[in-house]
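Removed: one protein chain of the complex. Kept in place: all other protein chains.
Then we have chain A:
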């Protein structure tokens, strides 16, 4: 087997093991605390809801339909948030003064609890894609900005001295040293932003649009449809994990080319 394929197979195996562990924990914890089967659905019940039930096809259509909406909501905000964070990090790197103006504002914005922020944004933006995307951007943006900025600035003194000695300015330093050097932190941001983007999207759906899994889960709870709630939660967790694993694999392939040899 070639090394690349073996690498991917090993990663997939690791992920399957993680899934098995989580399913076992789910079963064991609910049984151990004797959680009511009506509310605390077990893995087998969720499986039945999605695959074995007479209306399973209908259930799947509903859950996966909502999943599609949530993934779109999270995806748009994720890409926009990361892109925005990257552009601003580059701007701060070239013009440090901008950081002192923007950062405190961003900090305050991020410190407002999301349950307060979401209705406020909805009032300003209206119910719809714009308010969901705005919220996801707010969730993703600040940690990514801090992380990418750290990566851009983490330039060895000898490297920046070298560029200066040969007459290179801030732009050349950015293009030749800072940007390639920030690839590992960019990848790290891309990884940690995945779950945050999903959480942000679902909160926005819950408190604002009422669409997607965030909306359907809160409605399912209100109508005692606990099997639907559990199935939705499991599906979004699984999909988040798969996407995260894919980016992790990409990171493991890309990162070694960019880290400084000790």
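Rule of thumb we're sticking to: contacts are C-beta pairs under 8 Å (C-beta built on N, C-alpha and C of every residue); 3 or more make two chains touch, one makes a residue touch a chain; residues count from 1.
Methods note: contacts and distances are computed from a predicted model.
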From the list "Lipoprotein LipO", "Sigma-70 family RNA polymerase sigma factor", "YciI family protein" or "Putative ABC transporter ATP-binding protein", give the UniProt name belonging to the chain omitted from this structure.
"Putative ABC transporter ATP-binding protein"
Give the residue, chosen from A:176, A:191 or A:219, that touches the chain omitted from the document.
A:176
Given the contact definition stated above, which residue among A:83, A:168 or A:195 touches the chain not shown here?
A:168
Would you indicate which residue among A:129, A:159 or A:218 is in contact with the undisplayed chain?
A:159
Name every residue on chain A in touch with the hidden partner chain.
156, 158-159, 161-168, 172, 176-177, 180, 183, 257-261
